[in-house]
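Beneath this line is the structure, given in structure tokens, with notes to follow.
Of the protein chains in this complex, one is absent; all others appear in place.
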Amino acid sequence: MKKLLDRVEAVVDDMLDGLAWSFPDYLRRIPQTRVMTRARPKDLGKVGIVSGGGSGHEPAHSGYVGFGMLDAAVAGEVFTSPTPDQILEGIRVADRGAGVLLIIKNYTGDVMNFEIAKDMASAEGILTEAVIVNDDVAVEDSLFTTGRRGIAGTILVHKIAGALAEDGCDLTTVSRGANTAIQNLRSMGFALAPCTPPAAGQPSFTLAENEMEMGIGIHGEPGTRRQPVQPARDLADYVLSRIVEDLQLKAGDSVACLINGMGATPLMELAILAKDVSMWLQNANIPCNFALMGEYMTSLEMAGASVTLLRLRDDLERWLKAPCDTPAMRQGVMHER
Amino acid sequence: MKKLLDRVEAVVDDMLDGLAWSFPDYLRRIPQTRVMTRARPKDLGKVGIVSGGGSGHEPAHSGYVGFGMLDAAVAGEVFTSPTPDQILEGIRVADRGAGVLLIIKNYTGDVMNFEIAKDMASAEGILTEAVIVNDDVAVEDSLFTTGRRGIAGTILVHKIAGALAEDGCDLTTVSRGANTAIQNLRSMGFALAPCTPPAAGQPSFTLAENEMEMGIGIHGEPGTRRQPVQPARDLADYVLSRIVEDLQLKAGDSVACLINGMGATPLMELAILAKDVSMWLQNANIPCNFALMGEYMTSLEMAGASVTLLRLRDDLERWLKAPCDTPAMRQGVMHER
Amino acid sequence: MNAEQFMRWWICFGQEVHAHLDDLNELDRAIGDGDHGTNMDRGLSKVRELWSLPKTPVENLLELSKTTGMTLLSTVGGASGALWGSAMVQASQKLPVQGTCTTETQIAWLDAIVASMENRGKARIGDKTMIDVLRVGVDILIKGDPPSFSERLNTVASSAREWSEATRSLIAKRGRAAYLGERSQGHVDPGSFSAALWWECLNRAMGE
Partner (left out) sequence: MNAEQFMRWWICFGQEVHAHLDDLNELDRAIGDGDHGTNMDRGLSKVRELWSLPKTPVENLLELSKTTGMTLLSTVGGASGALWGSAMVQASQKLPVQGTCTTETQIAWLDAIVASMENRGKARIGDKTMIDVLRVGVDILIKGDPPSFSERLNTVASSAREWSEATRSLIAKRGRAAYLGERSQGHVDPGSFSAALWWECLNRAMGE
């Protein structure tokens, strides 16, 4: 394993310190914790937003701490959900008197640890709501199993919930908005090469030169199917077909689109995928009113990408386009002329 | 070679289309060219800024086209400098009546192609100046050879020149500011794993499991020395020592710092390197007043990083911190409270 | 069960998990995310550290179960951390604050641990999780046949690895492996394997 690090057992702590140093205008690390919070706390009386999960998905989640998105991000060990005590710290700091929304990705570990923390917060008298993101169409949705995973689409939920909270909406409204986003959100990803979690020291799976994994999650695990490598255009076609079918999108429906790199795939290749996605959507007569392309939710140095569509309604589009100012996502009317 | 692409011979064209689609508020591709220009052109009467180089360094350079940075970016084939006719197109579109500054990285090919384009522009009556960035301390500076390479520090030159131009300074002033930045700018990089240019189809060099290359450029070429892999702390120590010595930085001098990923290195590792850099600077009593950490100038999917320091003076710091709004770099007083 | 047995049991569990660190990670790599051994090991070594402090209330079983749970809860992370941690905290209420506990109490407490996991994780036998080893074991202890607790416990401990092995043919319904659907077949569930180690250590600790 070749990695740029100092102590394998301290990667998360070292990383959090490095992030806080790199983004002093945005981030503070709460001492003795793995909670990153806003350098300038949100106004009192506004709903706080907390997210988090295993580390290794950077810039998720601390990259989204800031105006218009999260108030606190809680980091677990690499690919391991954070523990309830840490999540509770995040909830405490995010609470500005109007309650806190937890944005959870649908993994058993994340869901359970956040739920335990939520119970603890309630016991302390902090109002909390939780939404569970499950955008991954690679996995069948079912009440009798764990259901679908939460992957890169989570970023758009952060954005939408954050905009509502910054707007001064109450907890129920923020939570309802986040759930509306989740209902209209679908993603799917694939990997050309695995990643190596530092503690494990070896790749999470191995692929031959002409093989890839379709339907991966974000924890370095293998996907739902192994297949020969295909041109970007065919991959775009496959994942978009799956997403559009699952969302029952019709010609004329407009969407937001997130093209997300898994870590090692260069921006050049993501841009080529973006081109293919744009042409596919154009052929399907599905206008894209909001696009993001880059590394938003990674799996360490996995090579690959995911595509997310969010079916837009006027309100969702407005919240998506609202200003935000975080380490990894900044938008606004700043320099419009 | 496993890559997310469609046609090897069209990677640059496909990428540029994908970038234009992904950043419609920022970028336009000039039809039939490889020039990306601002969606909202700069005010008339302000100096235009043009940069460019081989492709494969994304987000450089089209990621810096926008308010406060570049007016046009010219893309060559992967790792190959653009041709003069394309650069001329960029100069033409960037000219808002006050002349154009060319920001060139010091590679023979880039320098010569930009110079030829500059001659052509002059022949058309467009006022141009050129500055040559040569921040790489891995290579000895010498009048009798090519001198030092230009690498990631180039981004800070874009930023500073862009701020001056946006401020309404004339071409001489903008050019002088860029040169001041260059004189105070040093960088050094290293690779843990090579990259594979699409047309070549094979890695630019090979490394054993415990080997790395110190002193790399940004074109996938080997560095100045092969060595065993070291902890991030030791790498930070080595490159900072070299930079600080070359810049003759003294305790109390303040700097800006750019920690740049080469492509495949995850943000987690860059953040760990940032932590080590921050501690080194603190020990050396060199305050860092402006930090950037992320992927700013890459080498496709090379694994590795570079560190850049810019010795600050009041004016350089002010220009660095001035607002900008581009696909890859956005900052401002937008949401300060 | 007395406090010393409790501690010997969990120390043994920690040692066994540590000895099988790579095996557990390897099992998790096949159908999960490769960290089950690392997760459990991180938490269990913290539990041991706790007891090497001078001021441990060694005679308080309730407190032992609760602090074990709290420690796991705040150090393991992941699915296993939430399940083991909160179960040990919740079930601790069944244990006495002083002295040993009876076999009946111990069984009720073990049942409460597993019930808490079932409650939180929604897994049932056959879902290819640690429940496949824990619930089956507790049910044997509850059933009272053979009448000797130590004999039943012997049976559980000596069968636990088989139950774990039996998860191989199942399709996962809960936890991370569920995302693999049919691809999860042919691999043993990592949590069921660590659960087997837990039974083995309990048996060993109670026999000493």
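By written order: A, B and C. Residues from 1 in each chain.
Methods note: contacts are C-beta pairs under 8 Å (C-beta built on N, C-alpha and C of every residue); 3 or more make two chains touch, one makes a residue touch a chain.
This one's a predicted model, so the numbers in the text were calculated from it and none came from an experiment.
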item	value
Chains in view that touch the one left out, judged over the entire complex	B
Omitted-chain contact residue, chosen from B:18, B:59 or B:76	B:76
Which of B:130, B:200 or B:279 contacts the chain that the document leaves out	B:200
Candidate in contact with the missing chain, chosen from B:122, B:146 or B:183	B:146
Touch residues of subunit B, complete complex, unshown partner	54, 76-86, 107-109, 112-113, 115-116, 136, 138-140, 144-146, 149, 197, 199-200, 204-205, 217, 219-222, 224-225
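Here is the rule we go by: only the chains that are shown with their structure count from here on.
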item	value
Labels of chains that are neighbours to subunit A and to subunit C	none
Cα-centroid distance, subunit A relative to subunit C, in whole angstrom	32
Chain centre separation in whole Å, for subunit C relative to subunit B (CA means)	54
Multi-chain contact residues (two or more partners), subunit A	78
Sites on subunit C at which at least two other chains make contact	none
